[in-house]
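As you look at this complex, bear in mind that one protein chain is not there, while each of the others sits in place.
Should a chain be cited, it is by its letter among A, B and C, assigned in written order, with residues numbered from 1 in that chain.
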Amino acid sequence: MTHKNQITSKIPVGILGSTGSVGQKFIELLAEHPWFEITALAASERSAGKSYRDAAHWFMSSPIPEKIADLPVSDCTPNLPCRIVFSGLDASVAGKIETEFAKAGYIVVSNSKNHRFDSDVPLLIPEVNPDHLALIRTQQYGKGAIITNPNCATTGLVLALKPLNDLFGLEALNVVTMQAISGAGYPGVASLDIIDNMIPVIRNEEEKVESEPLKILGRLNENHFEPANFKISAACNRIAVTDGHTECVSVKFRKKPSAQEIIGAWDRFSAEPQYLNLPSAPKQPIHYFSEDDAPQPKLHRMLGNGMTVSVGRLRECPILDYKFVVLSHNTIRGAAGGAILNAELLVSKFPGIG
Amino acid sequence: MTHKNQITSKIPVGILGSTGSVGQKFIELLAEHPWFEITALAASERSAGKSYRDAAHWFMSSPIPEKIADLPVSDCTPNLPCRIVFSGLDASVAGKIETEFAKAGYIVVSNSKNHRFDSDVPLLIPEVNPDHLALIRTQQYGKGAIITNPNCATTGLVLALKPLNDLFGLEALNVVTMQAISGAGYPGVASLDIIDNMIPVIRNEEEKVESEPLKILGRLNENHFEPANFKISAACNRIAVTDGHTECVSVKFRKKPSAQEIIGAWDRFSAEPQYLNLPSAPKQPIHYFSEDDAPQPKLHRMLGNGMTVSVGRLRECPILDYKFVVLSHNTIRGAAGGAILNAELLVSKFPGIG
Amino acid sequence: MTHKNQITSKIPVGILGSTGSVGQKFIELLAEHPWFEITALAASERSAGKSYRDAAHWFMSSPIPEKIADLPVSDCTPNLPCRIVFSGLDASVAGKIETEFAKAGYIVVSNSKNHRFDSDVPLLIPEVNPDHLALIRTQQYGKGAIITNPNCATTGLVLALKPLNDLFGLEALNVVTMQAISGAGYPGVASLDIIDNMIPVIRNEEEKVESEPLKILGRLNENHFEPANFKISAACNRIAVTDGHTECVSVKFRKKPSAQEIIGAWDRFSAEPQYLNLPSAPKQPIHYFSEDDAPQPKLHRMLGNGMTVSVGRLRECPILDYKFVVLSHNTIRGAAGGAILNAELLVSKFPGIG
Partner (left out) sequence: MTHKNQITSKIPVGILGSTGSVGQKFIELLAEHPWFEITALAASERSAGKSYRDAAHWFMSSPIPEKIADLPVSDCTPNLPCRIVFSGLDASVAGKIETEFAKAGYIVVSNSKNHRFDSDVPLLIPEVNPDHLALIRTQQYGKGAIITNPNCATTGLVLALKPLNDLFGLEALNVVTMQAISGAGYPGVASLDIIDNMIPVIRNEEEKVESEPLKILGRLNENHFEPANFKISAACNRIAVTDGHTECVSVKFRKKPSAQEIIGAWDRFSAEPQYLNLPSAPKQPIHYFSEDDAPQPKLHRMLGNGMTVSVGRLRECPILDYKFVVLSHNTIRGAAGGAILNAELLVSKFPGIG
């Protein structure tokens, strides 16, 4: 008997920032979700009062789900007909609004950066640190809570590193990213800046990639939190790819394994979302390609419905120990899909929370 | 008095592999050259006997120079009306043909990889190791000779490293490249493979980037050659940019300088091609950008007519010492333009050689 | 009771040219087909004898279906274990091989151009001219037969025109296409030719677009075939889009309707594949968008699983009567998906043929 069977009627959920690019992805991914049903859409005051169809400049590649198109959009005040809200709010407003919702008793499942480093807020990847979810018991919000998922460039990277860190211990990590334009939201990157071009910077991104993995791979002892202890160097670039962040990684381990041991660790990796059979959990969290020209964003970003992380080109590194390439879908695994998986874990662990 | 003035009538030169992409770039760059005049065009037997206009599928963005269009194309046998030949031959045939030309007394200025690691062949960047040119005296070819320029991803990198290695001593170098499609020749990369995509491998390229810098930055003592001694790790990627290779570099020095010392070293760098005022030498071999989003291929690849290497985003590296970004034009500085500068250095040092 | 229910075990089918781009799309679309099961894969002699996994350079965005990957590839001789074969053969060999298969009793469902204008071969779009299927009774192949689908740029266009021609009578048609790179197969268009560029010609394409619609929209009286009688002018261009051909159309009618009548004709259009509930038939063959910036390839090519034709921007034309924009998925509706729908119609009309 799966959890799916235990839930007989769907849990109502709301979406904050529902007209933006992350909000649209939430809607697309939740349209046929077996557990959740969108009952509330919120956005800025400019959109409030309109139907979703009129408020959003929809640009997903599937049409607006029929049942969503005519829902009214409200503003982001905490009186939505649901308990769980997904937040795709812009960082400029997310901090305050998410706090208000949590204080009002809502469970806020956020993709925004604002609360990621709050000491009592889990920065969660369900396959990596599901135990961190326990932090919400220590939160200041009464019946409300905030959980967050990491930056889109962090998520795939940390997932690929998780089994290696468990088995061999990370000592140093160098990563150079080639990130998709959808990571910048809409309108985001101007076409004049990226066609026949690349941009060798994504502002504030390297800081995130150099800090978030340490929190996620950290250890929670009672209520004492100990971040992971290894060095990270990141260089972040924007390239002309619509979806899918590719990362060239080199790592040094405390105990250098063989290449076969690394591939074995990836191939065997399975974690709580897989055991719990969560609806958005991919069968295989990490897929290693033995072909020498994989992974590639266009070919492999949709593996596991965009929730599997692809890895390839494992080879020795003359400076650190090994080099490899990681690819993950930035708006699914790295944003809306990751947040939904977080909510699924939450509901599974705290039945009745919705 | 410049060398330009010393040369009163132009030196006849030939082009091997004249219909390919490197060959076309040679023609474009030499069309108005003050020292050299193209008098011979050679290509595969398929093209031999045709006029250049008919033999070449020309795809440069300027038209075929009028005086070239009607030149006949001959096959690659060493009876061309010139002494210096530029070679843009494919690696599958370059080794044998270049050897034949050198044995027949020609000076072969090659962009191909085949002879780069011959112990008596200089792998030359005029601003970096002009003294290596002396190696040709030790060659086995009688009056002929072969000189080579490095791989397109090596050249810009080594130029940016040269003043730093001189002053602070390189100990380790990590480089991740994002290379333009023109580096693969024509037809080269299929559009279905690169539009909305990137390819995380360029076959045999990492080996070149991990070995060529050690020869170029090595030391020639008498006839004893000592390669440079530092570790290099390279990861090479293809992205949807027409021209201009961008590289994310991190370095460790024997003696860690301040950021200001590094920028100063780049700003002050000038070398023999600049002193000699060689026609293709950029005024400034290296340009450092203080803007946080530079260099970018579309904006900066043509700096110094495509011969200046652009550097930016110098910052501390948590693992090695510093990180920065290098950009250079792969078909100009990294191929045809680099070979022409090599020939200019040669003619300048060995007057009368043409 | 649907046809789906009438068929209890799947019909074995083979694929000629299975390793090419159309062949791969056939495999992707047939992998979960309710009626057909791939039992034979054929390709050139170079591939024969290998497993499909080894023979094909697979570049679809979903992985090779597991049950296909290990199937052996045979050469294209007519001894495959099936009666229906889909042909994605290159035009340079399709004519002869398809004839051989038909003579040997196979039903050849071809995407190739070679037999499209044979007087006894239907050039079929199931929503447009299903009655033309009767032509196969007049074929010279005994128990075998050949049916073809049109060029990828013709199909979407003719579908959009069908209800208008029925109701208002076409007199003249001007069409300018902007076609996706996947239409040229693999490797097809060189990236150097199309990134930051467009190509204002597709060789032999305008001839197809100017002639195929007249056969498809022609009338079959007994065994006398009468092509449609209107003028077509086509200009075909290649642009940097992966999938989805967009066409700017202007038309003159024998009897000029109102814009509302045209939109009504599109909205109401439904045809035999919809009545028969064929598995690949989209619910809505034609979708008209009232938004002023639709259809767009990235957003709308997958409508109806790639089988719906999108139309938009209907407006008066100062020269002819009306202008509008048509979009259809060139490798699904315009190639493999169209051929599969043809086979579904065939099986539905001639039960037991497989």
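To be clear about the criterion, a residue touches a chain if its C-beta (ideal position, glycine included) is under 8 Å from a C-beta of that chain, and two chains touch if they have at least 3 such contacts.
This is a predicted model, so every value here is computed, not measured.
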Touch with the omitted chain, as defined above, among C:Pro297, C:Gly338 or C:Gly354: C:Pro297
Residue among C:Ala31, C:Leu167 or C:Cys248 that touches the chain left out of view: C:Cys248
Option from B:Ser62, B:Asn221 or B:Gln260 whose C-beta touches the chain left out: B:Ser62
Residues of chain C (touch criterion as defined above) contacting the omitted chain: 172-174, 176, 178, 196-201, 203, 210, 231-233, 235, 237, 239-242, 246, 248, 250, 292-299, 312-313, 317-320, 323, 325
In chain A, positions touching the absent partner: 21, 59, 181-182, 186-196, 240, 242
Positions on chain B contacted by the hidden chain, ascending: 59-63, 195-196, 242, 298-300, 302-303
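Definition applied: only the chains that are shown with their structure count from here on.
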Topology of the chain contact graph, where touching chains are joined (line, ring, star, complete, other): complete
Separation of mean Cα positions, chain B and chain A [Å, integer]: 43
Rounded Å distance, chain B centre to chain C centre (Cα mean): 48
Sites on chain A at which at least two other chains make contact: 196, 242, 298-299
